[in-house]
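The other protein chains are all here in position, but one chain of the complex has been omitted.
Note that the chains are named A and B in the order they appear, and that numbering of residues resets to 1 at the start of each chain.
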Amino acid sequence: MSAPAATATMGRVAAHLHRRARWRWPEIAFWLAVLAVIFALPSRAAIINEALIAGLFALSLDLILGLTGIVSLGHAAFLGLGAYAAAVLASQGFADPLLGLAFGAGIAALVGLVTAPLLLRGGDLTRLMVTLGVSLMLGELANRNGWLTGGADGLNFSIGPVLGLFPIGFTGQRNAALYSFVVLFILFAIARRLAHSPFGLALTAIRENRLRAGALGVGASRRIVAIYTTAAAYAGAAGALLAETTQIVSLDLFDFHRSADVMLMLIIGGAGYLYGGIIGAAAFIVLRDVISAATPEYWEFWIGLALVILVLAGRDRIAAAPRRLITLVAPRVTRGGVA
Amino acid sequence: MSVPALEARGLVRRFGALIATDDVSFAVQSGARQALIGPNGAGKTTLINLLTGVLKPTAGQVLLQGRDVTHVASSARVRMGLSRTFQINQLFPDLTPAESPALAISERDGSGADFWRVAGGRSEIIAEIESLLTRFGLEADMDQPTRKLSYGKQRLLEIALALATRPRVLLLDEPAAGVPEEERQDILAALAALPSDVAILLIEHDMDLVFNFAERISVLVAGRLMAEGAPDEIAADERVRAVYLGEDAHG
Partner (left out) sequence: MLTILLDGVAYGMLLFVLASGLSVTLGLMNFINLAHGAFGMIGGYVTALLMNRAGVPFLVTLPAAFLLPAILGVFLERTLYRRLYGASPLDQVLFTIGLVLMAMPIAAYLIGDEPQQVHLPSWLSGRIEIHGVGIGVYRLFIIVLCGAIAAALQTFLIKTRLGAQLRAAVDDPRVAQGLGIDVDRIFAIAFAVGSGLAGLGGALAADVVGGIDPSFPIKFLVTFLIVVTIGGSNGIMGALIGSLLLGVLDVAGKYYVPSIGAFIIYAVMVVTLIVRPQGLFARGDGR
C-alpha cells in the first residue's frame, strides 16, 4: 500500500477508536438538564437526591455487570458498608462529609478487594450465590454487632457542612442534592474515561469472550479484581452519600431487595453504556413515587410484574430503542449488554 | 542445533480412562512451517490446548524457547510469545476489527492496565493496527462490529488477532475450516504472507493446503505421533496412507 493510502487508513483508525471518547453535546446537555432540575424544583430536592444516589449505586453495578459481565446478587453489601462506615465515623465526632465519603468508599473497596477472588472460579450461578452469601453475612454481622452499628435502632450522628460552607442537613436539602450531583458527576466522568481506556477495552473483551481475551494475553483475574474493587468503592460512596444526606442508616441497606432493586434499575435503563443506571434509577424512583401514592402496599407487585415482562419480552429488545439514540453519544454500546 | 521455538516432551493427557494424548514429543524450530495432520478424533485440538496451557498435562513438559512453561498460565504464555487461533472463531462480536487488535497490542506493550488514556491513543498502536488490517484486507470493514463481517473475513480477523500479539510461535487450528470457496484464496494468501521469523504449526484437514504450506509434517493418530518428516516422505509413508485410506474406505 502506498504511503498516502496508509496514512489515510491510519487516520480512519484513529478517528474510529476515538469516536466515542470525546464528550458530545447531548451528553453535556444531559448533565446540564439534571443540574437545572435541581435548581428548578427545590421542593423536590429530597427525591432528586435519592435518585442521584440510586444512580450512582446503579452506575457501580454497571461497571461489573454491564461492562465486565460479572453477575452479582449482593451488591447492596457495599452500599450498606459505605453508609455505616460514614455514619460510624460521624458518630465518633468526625463530621466532615468529604472525610466520611472517602472513608465509606475506602471500607467498601477493602471488602470488595478481599471478596473479589471468590468470583473468579465457577460460573454465573456460583457468582450469584457467593455475592448473595457475602451480603447476607455482612448484614447479619451488622445486625449482631449493635455496639458498633446501633443494630435495629440505628445510629445517632450529625454531619457537618461540605467544605465547611454548605450545610446538608434537614435545612440544606438542595445543597444535599447538589453535593450528590457533584460526587455523581465526578465519579461518572472517571468511569467514562475508564471505559474508553485499554483497561476498559480489556473488560469488554472479558465480557464478550473471556476465552479469546486470555488467548490474547489478558489476565482476566487481575482485571476482574480491579474493577470489582472499583465498583465496590463507587457503591460505598453511594452509601456514604445516603447516610450523610439523610442522616439515617438502617440495616435494610444490606437487604436482598436492595440488590434486586438496583439490578432492576440497571436493566430498565440498559446495561453497558454507563448512562443506563442513572436513567433507570431516575425512572425507578419516579415510578415508585407515583405508584406508591396510588397503591402503597402493593408496589412490590408491580416491580415483580415489570421484571417478569422485561425478561419474557427480552431485555435487549426493550432497551433497544433508547439505546439506538444513546449510541449517538455515549461510550461503547453493545448489543448483548449483559450475561 | 538451536533451541526449538516450541517443544513438547512426553506429553500425556488422560480423561479418566481415555488417553487423549499418548506420550507425544516433538519440536517446532524457529521460523518453521510445520503441519500437524491426523484423522478426526486423533487429539489434535487437545494437543493444542496442552501446548497453550488451556489444559494441564497428566505428564510431560512444554518448553517455549527452551523455557519450561508446563506450569505457566495460558495468558502468561501469550505474553511470552505463544499465540493461537481457534477452530471455531473466537472473536468479540461487538468490537470492531480496529478495536480488537488494539486490545491485543495494548496488552502486549504493557499498557493493558492503563485506565486513563484512550485505548489506541498512541500513534505507534494506530500504525500497527493499520498495517495489520491492510495486510489482511480488512481495512474497509474496520468500523463494522465483528458479527457483521462475512465468515471468511472473520476467519481472517481470527488470524490477524493472533498475529497482533507478535508471537514467536503461532498455532493455527484449521484456519480454512468452514470458509466458503470464494474466500479461501484470501486465507491461503494470508498464510503465505505470514512473517518468516515466526514459527508456525498448522493443524489442517485440507491436504492441498498442508502440502502447499508445510516444510515438515507430523501425523497424529489416536493421541500418538505416528510419523514425522518432509511432505514427500509423509506422502509416501505406507502407514499414513493406510490410516487415511482406511478412513476413506469407511466414507
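Miscellaneous remarks
The criterion applied here is as follows: a residue touches a chain if its C-beta (ideal position, glycine included) is under 8 Å from a C-beta of that chain, and two chains touch if they have at least 3 such contacts.
The model shown is predicted, which means the values in this text are computed figures rather than measured ones.
Listed here are the chain A residues that touch the chain not shown: 71, 73, 118, 121-126, 128-130, 132-134, 136-137, 140-141, 143-144, 210, 256-257, 260, 263-264, 267, 297-298, 300-301, 303-308, 310-312, 315, 338-339.
The rule is simple: only the chains that are shown with their structure count from here on.
Each chain gets one centre point, the mean of its Cα atoms, and the points for chain A and chain B are 40 Å apart.
Across the interface of their complex, chain B is touched by residues 1, 6, 9-10, 12-14, 16-18, 21, 193-194, 196-202, 204-205, 208-209, 211-220, 222-223, 226, 332, 334-336 of chain A.
Across the complex, chain A is touched by residues 52, 73-76, 78-79, 83-84, 86, 90-96, 98-100, 102-104, 106-108, 111-121, 123, 126-127, 129-131, 133-134, 139, 142-143, 145, 147, 161-162, 164-165 of chain B.
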